[in-house]
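For reference, the structure is listed below as structure tokens.
Removed: one protein chain of the complex. Kept in place: all other protein chains.
Labels A, B and C are assigned to the chains in the order they are written; within every chain, residues are numbered from 1.
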Amino acid sequence: MTATQTNDVPLPTYKPKDFASDQEVRWCPGCGDYAVLKGVQKAAAKLGRRKEDFVFISGIGCAARFPYYMNTYGMHTIHGRAPAVATGVKLANPDLTVCVVSGDGDLLSIGGNHTMHAIRRNMDITILLLNNRIYGLTKGQYSPTSEPGKKTKSTPLGSLDFPINPLGLALGAGCKFIARTLDVDLKLFDEVYTRGLKFEGCAFIEVYQDCNIFNHGTYFYASQKDTKPENTVMLRHGEPMIFGKNMDKGLRRKCERIEVVELGGGVTEDELLVHDETNPLLAHMLAEMTYPEFPEPMGVIYANPDVPSYDELFAEQIDQAERINEGKTLEDLLLGEKTWRVEG
Amino acid sequence: MTATQTNDVPLPTYKPKDFASDQEVRWCPGCGDYAVLKGVQKAAAKLGRRKEDFVFISGIGCAARFPYYMNTYGMHTIHGRAPAVATGVKLANPDLTVCVVSGDGDLLSIGGNHTMHAIRRNMDITILLLNNRIYGLTKGQYSPTSEPGKKTKSTPLGSLDFPINPLGLALGAGCKFIARTLDVDLKLFDEVYTRGLKFEGCAFIEVYQDCNIFNHGTYFYASQKDTKPENTVMLRHGEPMIFGKNMDKGLRRKCERIEVVELGGGVTEDELLVHDETNPLLAHMLAEMTYPEFPEPMGVIYANPDVPSYDELFAEQIDQAERINEGKTLEDLLLGEKTWRVEG
Amino acid sequence: MTTTHETHQPEPTEIDSVVIRFCGDSGDGMQLAGGQFAATSAILGNDIATFPDFPAEIRAPRGTTFGVSGFQLQFSSTDINTPGDMVNALIAMNPAGLKVNIDDVVAGGIVIANADEFTEVNLRKCGYPEGYNPLEDAKLASQYQIVGVPMSRLTREALEGADMTVKEIDRCRNMFALGIAYWLFDRDLGPTIDHINEYYGRIKNRPEVAEANVKALKAGYYFGENAELFPARYHVSPAKLEPGVYRQISGNQAVVKALATVANKSGVNLLYASYPITPASDILHDLSGLKHLGVRTFQAEDEIAAICAAVGASFAGQIGVTGTSGPGLALKTEALGMAIIYELPLIVIDVQRAGPSTGMPTKTEQADLFQALWGRPGESPCLVLAARSPADCFDTTLEAARLSIKHMCPAVVLSDGYIANGAEPWKIPDLSEIEPIEVSFAKPGDNGEVFMGYKRDPETLARPWALPGTPGLEHRIGSLEKQDLTGNVSYDPMNHEKMVKIRAEKVQRAAADIGPTPIRGSESGETLLLGWGSTYGAIATATDRLRGMGKDVSSAHIRHIAPLPPDLGDILARFDRVIIPEINMGQLLTLIRARYLVDAKGINHIRGRAFKVDDLVRSVLDIIESKE
Partner (left out) sequence: MTTTHETHQPEPTEIDSVVIRFCGDSGDGMQLAGGQFAATSAILGNDIATFPDFPAEIRAPRGTTFGVSGFQLQFSSTDINTPGDMVNALIAMNPAGLKVNIDDVVAGGIVIANADEFTEVNLRKCGYPEGYNPLEDAKLASQYQIVGVPMSRLTREALEGADMTVKEIDRCRNMFALGIAYWLFDRDLGPTIDHINEYYGRIKNRPEVAEANVKALKAGYYFGENAELFPARYHVSPAKLEPGVYRQISGNQAVVKALATVANKSGVNLLYASYPITPASDILHDLSGLKHLGVRTFQAEDEIAAICAAVGASFAGQIGVTGTSGPGLALKTEALGMAIIYELPLIVIDVQRAGPSTGMPTKTEQADLFQALWGRPGESPCLVLAARSPADCFDTTLEAARLSIKHMCPAVVLSDGYIANGAEPWKIPDLSEIEPIEVSFAKPGDNGEVFMGYKRDPETLARPWALPGTPGLEHRIGSLEKQDLTGNVSYDPMNHEKMVKIRAEKVQRAAADIGPTPIRGSESGETLLLGWGSTYGAIATATDRLRGMGKDVSSAHIRHIAPLPPDLGDILARFDRVIIPEINMGQLLTLIRARYLVDAKGINHIRGRAFKVDDLVRSVLDIIESKE
């Protein structure tokens, strides 16, 4: 009774532009979303899946215009609900590659609950959070990820909320794949996003995205040639956590806390923390590291593929139900346990 | 322009029953909510605040009937929205002691987002989560905290969701006061709840609550005379983490993980983790400890009073605005920058 | 099989129909006893209608009036449509039950009470004044045939020696009471004994409990036979129902069966995404066991997520369905608007309950009609259908799905707490006679050709249903206004007006499939009672009664509210006076007056329960006579 079409034609060799729709892209000049779109089209083209098997799903916002620009199936839904719609799509057809792309307001403010529940269920979808720390589409109010004290149209004296740490929140919700990347770092984006798409479970990827109009430069501390090496640390599974322009700094554990140390002068690489993607506690530590106190972690922070996805369990349970109820028909259901006949 | 009444009469000496309303309590016989009600009435009576300065606010559910039974101000709102309503109450009158009491479905399923945002803003309210791991009022569907595989009316073959860890989620949302207690442990409840009420910021308290009808015994592993010492660990700030009927087991850090050790035979108390309420990383470790692998932590897991509450900042900002705009009147606002006069 | 009854008792008096009500504490097993009486009566060939009525609390404190649980049943040898207004026989397991229900008993009616529970403490607990016992009240005794039976003691005695706790033994009292009722109304014990053995014996694997219950049932029956407390017995003969195989069905069950039938008849799996809420939760419960019939269920984190998941499923090629009650429907508003602009099939079941806000969750009402029709920002029309009775929930749901798929338009199905929980006999349909639901997914596209996602079928105005996974049909749908044909985003003024009108017209096109509206009574005349939804039973019965009184009153009952039946305007015009009884402040009334400019009058009882036929008849007479 499934409805998806199968296709015997061999998989075409795609170019990224095959994934570009005929719609004119309408972001502001200089918007970080352009780079992400490029990155997604590139990664999709070489994923080894057919164009028609992708569904991109978004909420509302600048970032949420994303699906219109992908020459795949797509849904531009309503504000905050993309993870819920994606859940329905994936349950109805688990063969599809489902990717949610939306903004920080959409996925963390109005949509925070759906994001959290999609994560905890471990739906096999990829969530791309384009975090520009602002409401772009509605012209620049602070968002749940805005820096404390941020002055915006709705907070002339500075915002009072303590910002959400998206990675921390995702971990708190039990996420099994967490990564962070940068709009302009195409290489890292490609690596991380491809892994996210392939991850069988809910992959949550935060993208530091520049809003050229309302929040230009928020990420300059982490995105510029000179700031990036100093203020971010690139994580690689099994490798020590070293950073700095001269790769001369590292991270070390001190009791239940992390500290930044200078290499050399008695401190050696051996003392440093070694990245272990599979360690949830380490993931918590890393997620809590924020600028300016710490370099911010980039790359795959946590990946635990050993947990089945919800859709996998869902499918198994359907099989189980079919086994248990072998031979039970709709007629049986209509009849039920107790019937009687009225004679003519 | 504030509306609260002040009162020169000295604070009466209350008894717990002064906090009991005239409404008949309508929970099922044996429901864990009774003990919590008792505990709350007791703690409120000796808090040093007037009866009329309390507001209890709930959503919908069995637990959410709570405010009807308190002889204070109270609001039984709609499903999932208690933290949002409480935010409005507290903003309008910061002098009130505002306490949200509701169930796991209410605060974590439909209301998860409001819970999360009230927490991250650090509203000065106390959230009592009566977690019976089931939807009581709607007669027994699984909730977001139900054990995986739980068979309920809506999951005849077992639930597929991975449960939320409420403490982990609260931490992920940046909570500054986190505690756990047990419906039947009146002493611990009193201690933890009183601290929560006094905490100036968002205090999140999980209460293991038995639903006598639809989920009786879920917490027997942690609530019974024989199981409690083995499967829970009572945390005390500055003290080593020891548990067991004979206080012969402890918790020790092993790299970035925690392990259970037997005391004696080479292992001494000195090696054990010492509870430090102020260490967020430790809090993460503790929150992740779940039965049966670990004893579950009880008491105050994390408390960081150094962060101002939202309402405090809110009040400060009003002062600041009044200073900056000293002398600016409503007339000035109506006139604005540019006016012209039409002569008669 | 029409069962015939065999005992060696003096012949019972033959009567047409009886209304019996069981009442007691929530824990007293009244729903079970009532349900068994109903099932047995149905099997005996009576027409039946039931009305379970329980408190909002899961287990309200014992002995309080607000904790009383009731189950009412009318069984009859003629066609009936309601569980009845007044009670002929009341079985009260405690003083609170008696207190709450006694006023509903007809003068001279039978009242059987569990005398053991009428203790001083219990009498006080439910608010009787000190020293008063209704079982000893001479005035009551003159009004009713009150019989106190020491049921607790007799049950314990009957089960002496059983390997059960006292608590378990006491739980069998309901079977003892049922036994008495069976004797009094000459019912066969067989079906209930079968049920007990099946449930306790086999499923629960507690043969000792099964045995005790059967014993208690028989003890009650024999008590009736021997005690000579009752002046007479009564018998209600089988009703002349249409030939066929029957079962009992509640509204919620009928929705479940209909949805499974939709999956079967469309050949497309169905996803029911929902969030529990009284009185709709049972639909989720029952559907969750039907994975082998192409039905999938998803308990979402809230109602918004539920409808969104259903919309996602529809986009991906399943039939998305969501179900809820009023407060949940409120939350689904925004996403329903999305489904409307998406133009996808979607079925929203709304089991109405008494509002506003949380209101009275376990009570019934018809006050969500406005919300279903008009409760969305912007011009967002969708199909709205309403079921009239428990069994009709089957046909209405099936019809809604058929129209929703045919026109690619969301449909709201209105049920309510009264028919959702109430039951009636249902003639089980022959599946081969139910027409297939045609679904045609769009065919893979030609390479290069741009897919027109909003090109329409000229007749139904449906746009193509194009599934992800289909090569060549890649397209994006969105909640922004869409360009005609392409479905691209469009801000063009005239395009917007066109699309607004097309969406409205699409709903109207569904009227083509609506058959003529049947009229009860005469095709034209003085007064027409127009109704929708669960008032059907009361209106039909009132119509018959009024006609019996010689009044020129007819009635019509509509299933389709958006669109309205095409013949409705004509029908209304054929009557001098139109009266619209509703369990709300006049919602259909507003629609009808606006649409047809007829000066229809409302009869509006908003009491959390179905119309009483008597009240309705009186209200109609008031209107007729004030004008005569």
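What to note about this one:
Assume a residue touches a chain if its C-beta (ideal position, glycine included) is under 8 Å from a C-beta of that chain, and two chains touch if they have at least 3 such contacts.
Remember, it's a predicted structure, so these values are computed and weren't measured experimentally.
Shown chains touched by the undisplayed chain in the intact complex: A, B, C.
When the omitted chain is restored, the residue from C:150, C:375, C:444 or C:471 that touches it is C:375.
Across C:423, C:452 or C:591, the single residue that touches the chain missing here is C:591.
Contact with the chain not shown here comes from a single listed residue; of B:85, B:130, B:184 or B:313, that residue is B:85. By the touch definition given at the top, chain A reaches the unshown chain through residues 24-29, 60, 62, 76, 78-80, 109-110, 112, 135-139, 141-142, 144, 153-157, 213-214.
In the full complex, chain C contacts the hidden chain through residues 55-56, 66, 325-327, 329-331, 333-334, 337-338, 340-341, 350, 352, 354-363, 365, 367-368, 370-371, 374-380, 478-481, 491, 493-494, 496-497, 500-501, 503-504, 584-585, 587, 589-591, 593-595, 597, 599, 605-609. Mapped onto chain B, contacts with the missing chain fall at residues 1-5, 7, 9, 21-23, 50-55, 57, 60, 67-68, 70-78, 81, 84-93, 95-96, 113-114, 117, 314, 317-318, 321-322, 324-326, 328-331, 333-344.
What we mean here is this: only the chains that are shown with their structure count from here on.
Annotation: 39 Å between the Cα-based centres of chain B and chain C.
Between the CA-based centres of chain A and chain C the separation comes to 44 Å, rounded to the whole angstrom. Residues of chain A in contact with at least two other chains: 113, 117, 314, 317, 321. For chain C, the set of residues touching two or more other chains reads 289, 291, 301-302.
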